[in-house]
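The complex appears here without one of its protein chains, the remainder shown in place.
Order as written gives the chain letters A, B and C; numbering starts at 1 within each chain.
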Amino acid sequence: MSQSYNRGLIEDFGRWKEFSAGMWAWIFHKFTGWMLIGYLFTHIAVLSTAIGAAAGDPMAIQQETDIYTTTIQGLESLFIIRVLEVGLLAVAVFHILNGLRLLMVDLGIGLDAQDKSFYASLILTGLITVASVPTFMDGVGF
Amino acid sequence: MAERYSSFTPGGTGWLLQRITAAFLVVVLAFHFFQLHFVNHAADVTFAGTQARMSSVGYFITMVLFLVTAAFHGVNGVYNALVNQGLKGTQKKVVLAVLVIAGVALVAQGTYVALVMGDFI
Amino acid sequence: MYEHDVIVVGAGGAGLRAAVAASEAGADTAIVTKLHPVRSHTGAAEGGINAALQEGDDWELHAYDTMKGSDYLGDAPAVETLAQDSPKETMNLEHWGMPFSREEDGTVSQRPFGGLSYPRTTYAGAETGHHLLHTMYEQAVKHGIQVYDEWYVMNLVTSDDTDPNDRECHGVVAYDVQSGQIEGFKANNGVVLATGGPGQAFDHTTNAVSCTGDGHAMAYRAGVPLEDMEFIQFHPTSLPSTGVLISEGVRGEGGILYNNDGERFMFEHGYANNSGELASRDVVARAELDEVDAGRGVEDEYVHLDMRHLGEERILDRLENILHLAEDFEGVDGLVEPMPVKPGQHYAMGGIETDENGQTNINGLYAAGECACVSVHGGNRLGGNALPELIVFGKRAGRHAAGDDLGEPQIRTGYGDDVEDDDTDLPVQPGAAGIETSDGVAADGGVTADADGLLERAVERERTRVDGLMDKDSGVQHAEIRSKLQKAMTDYVNVFRTEEGIKKALKLIRECREEYQDVYVDDPSRTFNTDLQMTYETRNLIDVAETIALGALVRTEFRGAHWRQEHQERKDEEWLKHTLISWDDGEPNIFYRPVILEGQDKTYEPKVRSY
Partner (left out) sequence: MSTQQQQQEPESQESPKDPEMKGAESPQQRRLKDKESGMVDEHAEKEAEAADETVHLKVFRYDPEVEAKQEPRFDDFHVPFEKGMTVLDAVMYARDEFDSSLTFRHSCRQAVCGSDAFFVNGTQKLGCKTQISELEQPVRIEPLPHQEVVKDLVVDMDHFYDQMHAVEPYFQDEDTPESDELEEQRQTPENREKIKMSSRCIWCAACMSSCNIAAGDNEYLGPAAINKAYKFAMDDRESEDIKAHRLRILEQEHGVWRCQTQFSCTEVCPKDIPLTEHIQELKREAVKKNLKFW
């Protein structure tokens, strides 16, 4: 609904301190969803190097010097990429867990615990992310 | 005042599909992540390895389905989010067109890549 | 100017029912209301609707109970109409989707209520009024009735004839609260007043802040007598700080009243040795005040209603609602401590004098609901009898206003040859003071303009009045006068009434009237000026309070809710008659009309009212 005057910096989102669990869940889910679809596009773009690889010299594939392999391994050797990957994992895990929470809500299950299940998703995301750091960082400077 | 509503197919088909794709994605996405970061480390990925995996028809089909559902789920999600923010009229139509094209392009390109990977073409 | 066939003022249960009925009868109907319809105080009613629905019950029993409850001051034709029509009107509500509580077999539930010989109070949880109001509003939406909400009706537009009985009502003048504009509303067929009760005349009431008796005052000044105004029902258990009602159900389930010394005073001080806390409302209310007066009140103000001994399980099962009320409005947890309660003004039995068709002595002017007095409640209203009154007489008024033939009424209205004049000595000159006379209806005597001309003149008059109030920038504010008035009424015309006290009250009311000459509106804005609206309301409260006090002074007996220290018994020889007070050009005129005790095929013989 429109606003006829200014009640503070940002009327809708400036009140984030007053947001409740459900609203945070909504915002995080949105954010992670957009990240994921963005990633999907880049992901396919990167994988498209496979076209070049297949068209190139079969020997290169053997020696693992084809453009696909080198691109991926090149990227994977960068520390920043690994960090981003961990971020992606966090994003995906939260989106999955909260997505499951939303599916439950859609089915009308456990509505009373909706705030608790949101906090649970957050905590679990954190735990899984931390636990997976060693695997993800394997081989780059750790 | 039901007349006010327009250009929208009622019935929540989109809503339902978003949920169904989500349920499907939970399984494949988890599988995918596990496969490429824990079973095979992403850093060790080679074209040869990819080709080997992709030439299995079952894996190929799963991946294409994964792509299609993810693309639909993601694009539909983005569209809904924008519409929820009050997008309407021509703007809305343009956004829909762009998103559909992007989604179709994504699926087409992805499928093509997968076909190449699996050495099917 | 707006124009409609029927204009209904007020959108509580009575107003909405009248509007729907008028619309169904084919009239172009509009509602003008100072609150949005769903905000009306009908929504606060908890208990239920009395209707003889079940096999074994009978409308005649309902009529009998009502007459007895009224202490034989109800008019039989009205009482019988109520009892006869209530069942089908209740069924109508059911068909409109009202969510009544249900029995296992799917029929509506009914419960016993005070003073009823059969469990015939039909209810929807403890929120009957809320559901009734919303169901009715839904029907108004369905019928596409035009609602001017947040329009405050300032005055009626009537012709100038010297004899009020010859006057005709052409519409109303109203003020759009949101924009401040003042407009005329022309009614081609009739105006129905359904403005609710005058509870704000008292400072402690279960009524809403909007219950300011506007309809009473407007009709009164236009020349319609107010009937039986002295009969005010006080509820013994309302929360001290807000007046929120704690249902009789608490005492029904076994709740106990204690004074500050921890005594169960209903028994220990012998107020009601048989029924104790469950004695009738007026008895309990008087007992509580006696305790406080004797210095045994808690904080010198209230007594305690304790339900802890009922046990948590039983309380949660049957009285959960009460826990919320006490917690939310008094900050008290009924499970761990007793609840503070004191008597509060609850209902006005009297009101604008009408016949069974809702019509007043002024042609084209109707009244229904709590603001009207048909009269069905006489000296005392039974619980659950107000809501049926809304739907039965609201509907009749609406239909009649729309032109439907409902037959010749048996109840007469207005000053006529069947009345008896009063000769009590009044301590002060009631009625108009100073500028207030300029509002006298017949001011420029005899010049009868046509409807449009009358409307224009009335609109002009209100505009001038508002300009005057807004232009002044010093004087008295309405809040001061209002609280003085409320205090006077609560101190002297409350549950206990003495001649001396009432006279004091009349003097204080007169003072309020004089102070009102200097009233001014501080808020300079035309946008949503509640200051202005409340200033108008306060003036109406003064008029209404005065009629209550006058009625209380002249009625020298104890009947129903009206208790007089000097007159401790019901005097049927002398007082089987209604008190009527009419404005009569700024000078209240008091007269009496006999009660009609002859029903369709029996006469109700006055008996001792004991339960």
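The rule we apply is simple: contacts are C-beta pairs under 8 Å (C-beta built on N, C-alpha and C of every residue); 3 or more make two chains touch, one makes a residue touch a chain.
These numbers were taken from a predicted model, which means no experiment stands behind them.
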item	value
Which displayed chains the unshown chain touches	A, B, C
Which residue of C:Asp166, C:Glu263 or C:Glu456 touches the chain not shown here	C:Glu263
Residue among C:Asp163, C:Asp293 or C:Asp333 that touches the chain left out of view	C:Asp333
Full-complex contact with the absent chain, from C:Val108, C:Ala368 or C:Ala432	C:Val108
Absent chain, residues of chain B that touch it	1-2, 4-8, 10-16, 83-86
Touch list for chain C against the chain that is not drawn	35-36, 38-41, 43-44, 53, 88-89, 91-92, 94-97, 99-108, 125, 127, 129-131, 134-135, 138-139, 141-142, 178, 208-210, 239-245, 258-264, 268-269, 298-299, 304, 308-309, 325, 328-333, 336-338, 340, 477-479, 483, 521-531
Interface with the unshown chain - residue positions in chain A	1-7, 11-12, 15, 17-18, 20-23, 25-26, 102, 105-108, 111, 114-115
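Following the convention adopted for this analysis, only the chains that are shown with their structure count from here on.
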item	value
Distance from chain C to chain B - Cα centre to Cα centre, in angstrom	66
Averaged-CA centre spacing for the pair chain B and chain A, given as whole angstrom	15
Separation of mean Cα positions, chain C and chain A [Å, integer]	64
Parts of chain B lying in touch with chain A, wherever the complex brings them together	19, 22-23, 25-26, 29-30, 33, 37-38, 41-48, 50-51, 67, 70-71, 74-75, 77-78, 81, 102, 106, 109-110, 112-113, 116-117, 119
Sites on chain A touched by chain B in the complex	30, 33-34, 36-37, 40-41, 44, 47-48, 50-51, 53-54, 61-62, 64, 66, 68-69, 72-73, 76-77, 85, 89, 92, 96, 99-100, 102-103, 106, 132, 135-136, 138-140
